[in-house]
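Here the complex is missing a single protein chain, while all its other protein chains stay put.
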Amino acid sequence: MSEKLLQVKNLEIQYKTDLETVYAVNGISFALDKGETLGIVGETGAGKTTAALSILRLLPEKTARIPKGEILFRGENLLLKPEAEMRSTRGEQISMIFQDPMTSLNPILTVGDQIFEALAFHNDTGMTREQMEARVDETLELVGIPRSRKRDYPHQFSGGMKQRVVIAIALACEPELLIADEPTTALDVTIQAQVLAMMNDLKHKLNTAMILITHDLGIVAQTCDHVAVMYAGEFVEYGSVFDLFTADKHHPYTDGLFGSIPNLEVETDRLQPIDGLMPDPTDLPSGCKFSPRCPKCMDICTKQKPTTYQNGTHRIACHLYSGKEVEEA
Amino acid sequence: MKQNFKEIFRRMKKNKAAMIGLVIITLIILTAVFADFISPYEYGIKQNSKERLLPPSSTHLFGTDGNGRDVFTRVIHGARTSLTLGLVTTLISAVGGGVLGACAGYYGGRLDDFIMRVLDTIMCIPNMLLALSIVAALGSGIGNLLIAITISNIPVFARIIRAVVLSIVENDYIEAAKACGTRDWRIIHRHILKNAMGPIVIQATMSISKMILLAASLSFLGLGVQPPAPEWGTMLSEAREFMRRAPYLMIFPGAAIVLSVLSLNLVGDGLRDALDPRLKS
Partner (left out) sequence: MIRYVLKRLLLMIPVLLGVAFIVFSVMSLAPGDPARAILGENATQEQLDMLNTQLGVDQPFLIRFGTFVVNVVTKLDFGLSYNSQRPVFDEIFTRFPYTLRLAVLGVIFSSIIGISIGVFSAIKQYSPFDTISTILALFFASVPGFWFGMMLILLFALQLGLLPSNGLDTVKHYILPTLSIAIPYSAGILRLTRSTMLETVRQDYIRTAKAKGVTEWVIIWKHAFRNALLPVITQLGNVFGQLLGGAVVIETVFAIPGLGSHIVNAIRMKDTPVVMASVMLLAFFFCLVILAVDLLYAFVDPRIKAKYARR
């Protein structure tokens, strides 16, 4: 088996303050090949952003702790890298696009400057200033912004255009891995489609692997190769897009997610939202973390952690399917 | 609203600095109120030429001044003057500024334009200078000092309250109240003042300390509280004469100013953090 681009093993992340400990990520594992896209879906507060930030080691230093787990990028554990090396990885090999383009750009620097900076800090090939400026122009045009707008400031751009700039910054050094944290949530629906299409396009052009964090299953279906459904810091279900959208066995939470979006083929009077709220991450339920909200909750669910049912690439962590691993594997 | 105060106090209790400030200022207030019982000598304006410029000792804790008066007694009575000045001026300017600001914000239009134009112009004159010119026109003395620093403090309150009122007037429930035919003053009283309480309390706490400083400065210049009345700024002005011979005369009144201003600032900071946890760093 060839070496994976990114391998995350048993990652756990906690936020510790004087008052409480927040269990944000509780043992997730996944792997990603070159050019592949993994979608991570889940509600707000499921730990998606925390997991993403940990790959770039951008978690708040004062509170975040990683007691367990490994993040292997091309075989190297990022968690053990010295800060200086990590800095040269950021932006060059791994980039990130953040949720809100409105606030993600520095208001007092021109967009050209902000793209240029990404290049200047990773100038391993010794490009001259002119060459880098030319790259800035290229990158801008790559994301569909005329190069004449290089000297403009962020406030002169619309939301969708700002997100293009953010993407341009992330792609300036042609990273191998791009982490996109809800890149379209803050945008209008029409702009969302444009930006997504562009990202898809660029991903293929540059053969970039991508982790796409979203709570929009539609986006997942359009762009992802694999999908992880995250709940309370755990992957409750993991599989290919095909598994997730067509398999007949699902985690009840995944069913819930699908139940809460409209379906054109099935006639329903109303949508089926998932009852209740996300559990308090400082005080997670024992056993299965979804059990308090689960419509199919059994006795065992509140007591014991579920085992993982596996069928090919499809993994579900639920007691409903326990004991069936062998027969179907 | 009552619950609100409880909640704010609960949050403030966690803030050590604010609690220290609260304890100190409470002690200072108690000292001011019971000054007559605490001070070892009678009201400190009686002169005693035999005991001039005695250094601090067990009989005269802070020593005696150039007129043989017990400095400890005068510092304690000075607390009364300074705190009263701070409180009264803040109260009047809060009410005055409040009315102006509320009217400007609530009625808007020309009245708003006029009031704000005037207040903005007043704010172009630094506080100290405005107070100085008022004292110059009216003459020095505690009453005129009070008027001078009150007027210089009104625009700040007016602006804050106007901003609060503007943010509230936009709300639908004010529209609803208006539509029901509720009287203007009742809307202002019931809806607006209650919401404005938080910012006003913070500003008032900060303002008391500013007023104490301003009053002390003016008195120091000989334009505020007149000797022989005990006031910290006046005492410092008198102490300058004996800087070489009796430096302790300068230390205690100054320390009293610092302590009261510091404790009020601590409480003000604490209140601000408690009222708006977002701002806490």
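In this document, chain identifiers A and B correspond to the written order of the chains, with residue numbering beginning at 1 in each.
As a working rule, contacts are C-beta pairs under 8 Å (C-beta built on N, C-alpha and C of every residue); 3 or more make two chains touch, one makes a residue touch a chain.
None of the values given here were measured: they were computed from a predicted structure.
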{"item": "Hidden-chain contact residue, picked from the options B:M128, B:I142, B:L166 or B:V201", "value": "B:M128"}
{"item": "Among A:N10, A:S88 or A:S286, residue touching the chain not depicted", "value": "A:S88"}
{"item": "Candidates A:L19, A:I108 or A:V189 - the one touching the absent chain", "value": "A:I108"}
{"item": "Touch list for chain A against the chain that is not drawn", "value": "56, 58, 62, 87-92, 95-96, 98, 100, 103-110, 114, 117-118, 121-122, 153, 155-156, 166, 169-170"}
{"item": "Hidden partner interface residues of chain B, rising order", "value": "17, 117-118, 120-122, 124-130, 132-140, 209, 213, 216-217, 220-223, 233, 236, 240, 243-244, 247, 250, 254, 257-258, 261-262, 265-266, 281"}
